[in-house]
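A protein chain is absent from this complex, but the other protein chains hold their places.
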Amino acid sequence: MVLIRDLAIQGAQMLLVLLLAPLFTGFVRKAKAQLLRRQGPPLIQPYLDLVRLSRKDVVLAESASWLFRVVPYLVFSATWVAASLVPTFRTGLLFSWSADLIAIIALLGSARFFLALAGLDVGTSFGGIGSSREVMIASLAEPAMIMIVFTLALVAGSTQLSTIAGFLSSSGAGLRVSLALALIALVMVAIAENGRIPIDNPATHLELTMVHEAMVLEYSGRHLALIELAASLKLMLYVSLIACLFAPWGIEASGAASPALAIGIAAYAGKLAVAGFLLALFETSIAKMRVFRVPEFLGAALMLGLLATLLLFVSRSL
Amino acid sequence: MSRIDFDVAHVLAGFLVLISFLELYQDRLYALLNVYAAHALVLAASVAWQAFLQDAPHLYVTAMIALVFKAIVIPVALHRIIVRLGIHRQIEKVVGVGTTMLAGMGLVALSMVVMLRVTQQAGPLAQEDLAFALSVVLLGLLMMVTRRNAVGQVVGFMSLENGLVLAATGARGMPLVVEISVAFSILIAFIVIGIFLFRIRERFDTVDVQVIDTFRGER
Partner (left out) sequence: MTLTVILICAVFLLVLGPFAVAMRTTGAASRLIYGASLAAAAASFAASVAHLLAAASPETIALPLGIPWLGAHFRLDVLSAFFLVVIDLGAISASLFAFGYGMHETAPGRVLPFYPAFLAAMTCVVLADDAFTFLLSWEFMSLVSWALVMAHHRLPENVRAGYIYLVMASFGTLCLLLGFGLLAGADGHYTFAQMRAAHPSAAIGAMAMLLALFGAGSKAGIVPLHVWLPLAHPAAPSQVSGLMSGVMTKVAVYGFVRIVFDLAGAPAWWWSIVVLVLAGVTTVMGVLYALMQHDLKRLLAYHTVENIGIVFIGFGLALAFKAYGMPFAAALAFTAALLHVFNHSLFKSLLFFGSGAVLAATGERDMEHLGGLIHRMPQTAFAFLIGCVAISALPPLNGFVSEWLTFQAILLSPQLPSWGLKLLVPAVGALLALSAALAAACFVKAYGVTFLGRARTRAAEAAAETDAFSLAAMMLLAALCLLAGILPGLFIDALAPVSSAFIGARMPVQSGLQWVSIIPIAASRSSYDGLLVFFFMVISGGLAAFAIHRFASDRLRRAPAWDCGYPDPSPATQYSAMSFAQPIRRVFGSVVFQARETGGIPVPGDTRPAWLKVELRDPFWDYLYAPLATAIARVADRLNRLQFLTIRQFLTLVFGALVILLLVLAVWS
């Protein structure tokens, strides 16, 4: 009985992230438009886009290989599995012990690896631009993320995301310098990994400003729909991660009663709304960086993560 | 003193170190002044919190001095000087940003190790505050060493003084007299530096110390 309920909750979590991700992307776009004093597309526009794209034919370049056709499914499955393991309205999910935070980041790294390969597959210069810039950004964003994971793991005594979330929501954590530094670094890395302004412009198709868009330039039809969905899922994953670690109110441990479930879902929806608005506000108030300023930005995030880890190695109470 | 009090003090001191790193990262003069104003603001908050914790009302005066003079008056005055002197608004650095940041990290690690070993008998709150304060002092020195522009060096010097104030308040018991005299001496030094900068600019048409060095006559 308990097993079935836990299985149902894990399944509900997986479906919830999948269904909410396009809505979140639509909400951010609408908020950005309103801040720029435009009407903006309707909130459900991303769903309409996905349905439209999946109904169209795939137009495949003549030089594309079987890898090009398989990559969208690989990227989507890796991102979906990673997103299902991040607690949204409840910690202690049934399969949360199968992949800890390092494994979740490595899954996202797999998705990025295959997407970069797909960018090189057709043999055009745009794909090459996207892939080479993406791996440069990843070569600094991933170590910064690992340093943040170290900080969290040293504070909570475990790399399991559920355990960390549980510890940080209890009173044992307190307000620590290293956690503050880790939060700033995590926000910087999240912006870089999701390709938001100031690192990359998700709405552009100009070569000067492309990273992610350049890699997926040759994709069309259902393949493009899967990749767009995976990108929305990744954004949702990072927002859920920041929410469950640094704003853990309303999350109950597994095994709590049904009212707690409703409160958890409501709290999660509220956190998503706040995060979406803040993201839109940040993106409209800052300009995109030149490509070679990005390593300095991410280098700063890596230094912050390293400083936070160093403080925890040196003293237990920092 | 509960756990949350320690934590807030540490967070404020940690933010001071973070803002020092942010100062090292800047390469535009106006942005540097804004960051320095933030530095003084966080210092004022930290001193005020210490005043609350230690129940020492004279520290509130220190916090007010930091807020009014260092966060408002001095940045505005420096801004005016820069406009009048027409100083080149890009700060040239001696080594690249990456190397400077790495050196900064090394200095923070060094000050952590030194302070946590040397001050074994002090309480944990004072120990870690002193470690952060020494980091801020060393980072201020690093800024003075790696900047070619005289105004950048002045800002480094003032960040260093902020670190000293943090150390003094953290160590419990900084009499108001000392603070007033320190503040006035800083003000005098600032006026003198300002006058010198004007004279140098009149004489040599530049305040880049590298160029001024060539006038020394030994090379």
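A few notes on this one:
For clarity, chains are labelled A and B in written order, and residue numbers in each chain start from 1.
Criterion: contacts are C-beta pairs under 8 Å (C-beta built on N, C-alpha and C of every residue); 3 or more make two chains touch, one makes a residue touch a chain.
Please read these numbers as outputs of a predicted model, since none were measured by experiment.
When the omitted chain is restored, the residue from A:25, A:169 or A:309 that touches it is A:309. Checked against the full complex, the one of A:133, A:176, A:212 or A:234 touching the unshown chain is A:133. Contact with the omitted chain, checked across A:120, A:242 or A:278, is made by A:120.
In the full complex, subunit B makes contact with the omitted chain through residues 96, 98-99, 109, 113, 117.
For subunit A, the residues touching the absent chain in the complete assembly are 51, 54-67, 73-74, 76-78, 80-81, 84, 95, 97-100, 102-103, 106-107, 109-110, 112-113, 116-117, 119-129, 131-133, 135-136, 138-143, 146-147, 150, 153-154, 157-160, 163, 205, 207, 217-218, 221-222, 225-226, 291-292, 295, 302, 305-306, 309-310, 312-314, 316.
Criterion: only the chains that are shown with their structure count from here on.
Annotation: 37 Å between the Cα-based centres of subunit A and subunit B.
If you check the complex, the residues on subunit B that touch subunit A are 3-4, 6-8, 10-11, 13-15, 17-18, 21, 25, 97-98, 101-102, 104-105, 108-109, 112-113, 116, 124, 128. On the subunit A side of its complex with subunit B, the touching residues are 174-177, 180-181, 184, 296, 299-300, 303-304, 306-307, 310-311, 314-315, 317-318.
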